[in-house]
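Omission of a single protein chain aside, the complex is shown with its protein chains in their original locations.
Order as written gives the chain letters A, B, C and D; numbering starts at 1 within each chain.
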Amino acid sequence: GCGTTNNGDDNGDVLSGTVNVDGSGTVYPLMAHIAENYMTDVAPDVSVQVGRAGSSAGFKMFIPGETDLSDASRKIKDTEVEELAAKGWNMDEQIMEIKLAYDGLTMVINKDNDWARKMTREEVVNMYLSGQYKADDKVLWSDIRPEWPAEEIKFYGPNENHGTYEFFYEVILDEQEMVTTAKLEQEYSTLVDLVSKDKNAIAFFGFGYYVNNQDKLQAVKVDFGNGPVEPGLETIGEDLPYAGFTRLVYTYLNLEYAKEKPQLLDFAKFIVSEDGARKLAGDNGFAPLPDAIHDDYLSTLESIQ
Amino acid sequence: MNNVKVREIIQNNATRKNHRLDRVMPTFFLVMALLSVATTIGIVLTLVTDASKFFASVPLREIFSTKLAPLSAQPSYGILPLLMGTAMTTLVAILVAVPIGMAAAVYLSQFASPKLRKVLKPVLEVLAGIPTIVYGFFAYSFVTPLLMNLIPSLEPKNALSPGIVMGIMIIPMVASLSEDAMNAVPEIMREGAYGLGSTKLEVATKVVIPSAISGILASIVLAVSRAVGETMIVTIASGSTKNFTFDITKSMQTMTAYIVEFTSGDAASGTTGYYSLYAVGLILFLFTMVVNLIAQYISKKLREEY
Amino acid sequence: MKKDREIVFDTKGLNLWYGDDQALKNIDLSIEENQVTAIIGPSGCGKSTYIKTLNRMVENIPIVKTTGEILYHGQNIFDKSVRVEELRTKVGMVFQKPNPFPKSIFENVVYGPRIHGIRDKNLLMEIAETSLRAAALWDEVKDRLNDNAYGLSGGQQQRLCIARCLAVQPDVILMDEPTSALDPIATFKIEELIDSLKKDYTIAIVTHSMQQAARISDKTAFFLLGELVEFDNTSVIFSNPRDQRTEDYITGRFG
Amino acid sequence: MKKDREIVFDTKGLNLWYGDDQALKNIDLSIEENQVTAIIGPSGCGKSTYIKTLNRMVENIPIVKTTGEILYHGQNIFDKSVRVEELRTKVGMVFQKPNPFPKSIFENVVYGPRIHGIRDKNLLMEIAETSLRAAALWDEVKDRLNDNAYGLSGGQQQRLCIARCLAVQPDVILMDEPTSALDPIATFKIEELIDSLKKDYTIAIVTHSMQQAARISDKTAFFLLGELVEFDNTSVIFSNPRDQRTEDYITGRFG
Partner (left out) sequence: MLGVENQRIKDNRIRLKKAKEKPEWTISRERIRRRIWVSAMAKHVFSLAVVFAFVVLLLLLFNVGKDSIGWLTPGFLTRNLSIFPEKAGIWGAIKGSVYLMLIVIPTTLVLGVSTAIYLEEYASRGKVANFIRVNISNLASVPSVIFGLLGLAIFSRFLGLGSSILAGGLTMSLLVLPIVVVASQEAVRAVPGFLRDASYAMGADKWTTIRKVVLPVALPGILTGSILAMSRAIGETAPLVVLGIPTLIRKIPTSIMDDFTALPIQIYYWTLDTVLTPEYANLAAATIVVLLLVLFLMNAAAIIIRNKFQKKF
């Protein structure tokens, strides 16, 4: 989309124009929900367009200014900060990082899978590590625990466009090579389908995609040392039982654009307002952040004229 | 009456009229025609410029490898998985469309009464008019689940289901073009065969089909080109796994689906990945162009035959 | 008939080729004012070609080449300065098969006046009536001028085409076998019509039927294999031809 | 000619309609064994229709309806029990335009035997040779049996079609103007051929040319507007016809 055109007119109270949001697919349902409420309740004449190309893909559009807001299910990377700087945008001064909510990375398996319902964190990490069990990475369930079936595990996950992949690869796997047999997909819908129809499949993605498909999938209860924990809105978050697989999801805003586009600034304020992310997080499978954080953002944004 | 007056007006006008429009219009139409042609040039130029950047930055050995991972930290741009995905879905489609389409063509041209044919042909063509996105939905929400009951090992995204649905989509094309070719066989040739006591089937298989073979081949060639270029069905139903396999029960990605996946994910310009889109597009374009020229050549030969 | 009539078309040494095939060979022929000139000859002898040359319709076929000249009221129609559109306005044409436009009867008749810039509704109506009357069609169609012309019978269609041609007040009317697609009654009406038109117009008519030529024409030209064999008063041609080939043809010995 | 020959086809009260147009009206006609029966008449009189009814080829046109009967060796060919495929094997047909299949000469000739299940190469070769000899074509093609049939001249193609027809050992051969697309020399050859075939086959031939009918046929049937006007020995028809219309036709007064 062409984000920098179509500035809303300043005269009068009625905001109009467009806001272009793209990036994380994990964040998409939440952001789409926020956008819809904003357009229904606050500013009917503003058009907020939300895409879900993936966190990395989102940044690739955000950096040259093709989008206004960039959703991400991981923190912006140093390389991306450098690219922004090359365009003249200073991360500390012009780019605002907005933490939206907590997400729990969820390992999902088929409903008929009655053995791997509980796994330890180590087991999850090891099974995805290349060369850990088999040179050709054709890992059997029985390789992990001998009493499990001697059938090949089908590894799935989102592809490299996605922050979820990078979070899994960088944080969970600690940048060790992933099994080469893993199949990485662009669409989360595909992953849900694949796992729901294959007894030996396992995949990982945000909690939101799991809650919406509980009838087709089950989540692995992960043991972080204190017994198996099921991901859930009560367990996801810092200092909570599922903290081991908890991550923050973000959206990034270029403040210079926000100064030029009142509708963008207004929408950003709505995101961090009481009616925004904190209210809608739960509905979409995210755990809300402490109110203070968003109130801080709100005052920062209000200080922009 | 006014005859003299009318004659005067008309003759005066005829003499004075300078026919300026008449002189300008040919040029106008030529310009419009050239504009239409500019599309081809536009396609070639965009594809070639951006594809050349891709070919300049990726070694040939990598291009002809079986590893396609454009997004990973160490990207690899092997095109073989895409070619395989395209080949497999097309093969399935052709295996469905050619026998059924041919059978329908023989039925319509040899067995059905003219009245019945007049009813059947348009209905058959309805199949060709259904948007591909609808076929995609059909493949995904109906055919795949149905097939999974029959073939337990079938993955939810696979090459088989979109191949079959694509085949169904091109049945009318094969049927209608083949039937045209069969109808072009002179009646007198058919009569010769009937006069020797041939049954309808024998007339069809021994005289009509052999005589119409180039038209039939042309229809198949065009069907191949159609299947290779088909996008939405495979995008929806065959997944995006970059598999290099002959196993049609597995998820595979075609060239067209790659273009869609990549543009809806990461179309940021200037990257090798972005240029790879155009490289794939160029291959696709060249392929359909060559196939179309072949089909034209074949059917031209057909026209010369009688 | 021996009075000095003005010569409308004077063809001098006309040759015409379709590509490499010569269809007209050194034709000299003059068509006089207010006369019906019939052109007869066996199939393929060049009758249609000749008559289509008079309004340069033959040039629509790209491979045609001509030499020689045709003077129309003294002006060579092949001259650069002559515009075919103007020539054809003055030299109307009626074809073998009735070819009305798929429009209403009225629109057919006023096609010519319209393209030549007449917009006035009343004037157009007047032209339509005059032309249809002159073509002896008015009484049959006056109540359904807005019906499609293809609803008329073949003979009516042909008279409509004549009316359409008359509507631009031409000077000459060329007719290429205008009755060959019609039944005897329709043919008779057209023949009567031609007879009544000749006081106002100069008419050249190609016909396959020698009887027709004898009935309606003042002068007759006999073509054979692209040559003009004989051209004379119709009475002479049919009673006392000079050339043996003419005699053979009109007595039905060939053709 | 007065000896009692067996009657091969006995047509009794045959009527035939194309949709609502009656093309054959109450035809009674018998075709005798080892005779050449010619069918003549002006264009559109139903000659082709009649001959195509004899092997029921006319039924390929969906709108055709017939009443009456045609007995083939005593068996009504319209009977349900009669299979057209079998009838057509016994009653071969040669068409106006030579219509070989786009295959080799050899494959053309053995097409019939092949569909009747003959696979033996030697036997097929033998059949091909016998048939081509009988069609007086063997010497001209024996060295190029594998060439495409379309490489032959028109007359050769027509003889090939005759050979193709002979290859299934028919009883009757129907010919619909078999020489009308051919030049005089090729025509002469076919006529000679027909004469030589009649000792083994019964032949019915439609022809436009009265001379041809006179030259080659034993019996002649004259059709007019769907009716059989006269049927008699050829010599009678051409020297002493009973019907005025026949006389008018053969003396060229119409048609």
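Criterion: contacts are C-beta pairs under 8 Å (C-beta built on N, C-alpha and C of every residue); 3 or more make two chains touch, one makes a residue touch a chain.
Not measured: the values here are computed from a predicted model.
> List the displayed chains that the omitted chain touches in the full complex.
A, B, C, D
> Where the complex has a chain not shown, which of D:N34, D:T130 or D:N148 is the residue touching it?
Considering all chains, including the one not shown, the answer is D:T130.
> Given the contact definition stated above, which residue among C:T11, C:N55 or C:T179 touches the chain not shown here?
The single option touching the absent chain is C:N55.
> Which residue from D:I7, D:L71 or D:I118 sits in contact with the chain not drawn here?
Within the whole complex, the residue contacting the unshown chain is D:I118.
> Using the touch definition from the top, which of D:N146, D:S196 or D:Q244 touches the missing chain?
Hidden-chain contact among the options goes to D:S196.
> Can you list, in ascending order, the subunit A residues touching the missing chain?
On the side of subunit A, residues 1-2, 5, 18, 20, 22, 28-29, 32-33, 35-36, 39, 46-52, 187-189, 192-193, 209, 212-213 touch the unshown chain.
> Across the whole complex, list the residues on subunit D that are touched by the chain not included here.
Its contact residues with the unshown chain are 83, 85-86, 89, 113, 115-118, 123, 126-127, 130, 133-134, 136, 168-169, 191-193, 195-196, 211, 214-216, 234-235, 238-239.
> May I ask you to list the residues on subunit C that touch the chain which is not drawn?
Contact residues on subunit C toward the absent chain are 55, 57, 60, 84-89, 92-93, 95, 97, 99-103, 111-112, 115-116, 150, 161, 164-165, 168.
Everything that follows uses one rule, which is that only the chains that are shown with their structure count from here on.
> Measuring from the mean of all protein Cα atoms shown, which chain centre lies nearest?
Closest to the centre of all protein C-alpha atoms: chain B.
> So which one's got more C-beta contacts, A-B or B-C?
Looking at contacts between chains, A-B has the larger number.
> I'd like the Å distance between the centres of subunit A and subunit C, where a centre is the mean of that chain's Cα atoms.
The separation of the two C-alpha centroids amounts to 86 Å.
> For subunit B and subunit C, what's the span in angstrom between their mean Cα positions?
53
> Which subunit B residues sit where two or more other chains touch them?
none
> Considering every pair of chains, which are in touch?
A-B, B-C, B-D
> In the complex, go through subunit D and note every residue touching subunit B.
55, 57, 60, 62, 84-89, 92-93, 95, 97, 99-103, 111-112, 115, 161, 164-165, 168
> Which subunit C residues qualify as touching subunit B in the complex?
Residues 83, 85-86, 89-90, 112-113, 116-118, 123, 126-127, 130, 168-169 of subunit C touch subunit B in their complex.
> Taking the touch rule as given, give the residues of subunit B at its contact with subunit C in the complex, in rising order.
My answer: residues 1-3, 6-7, 9-11, 13-15, 17, 19.
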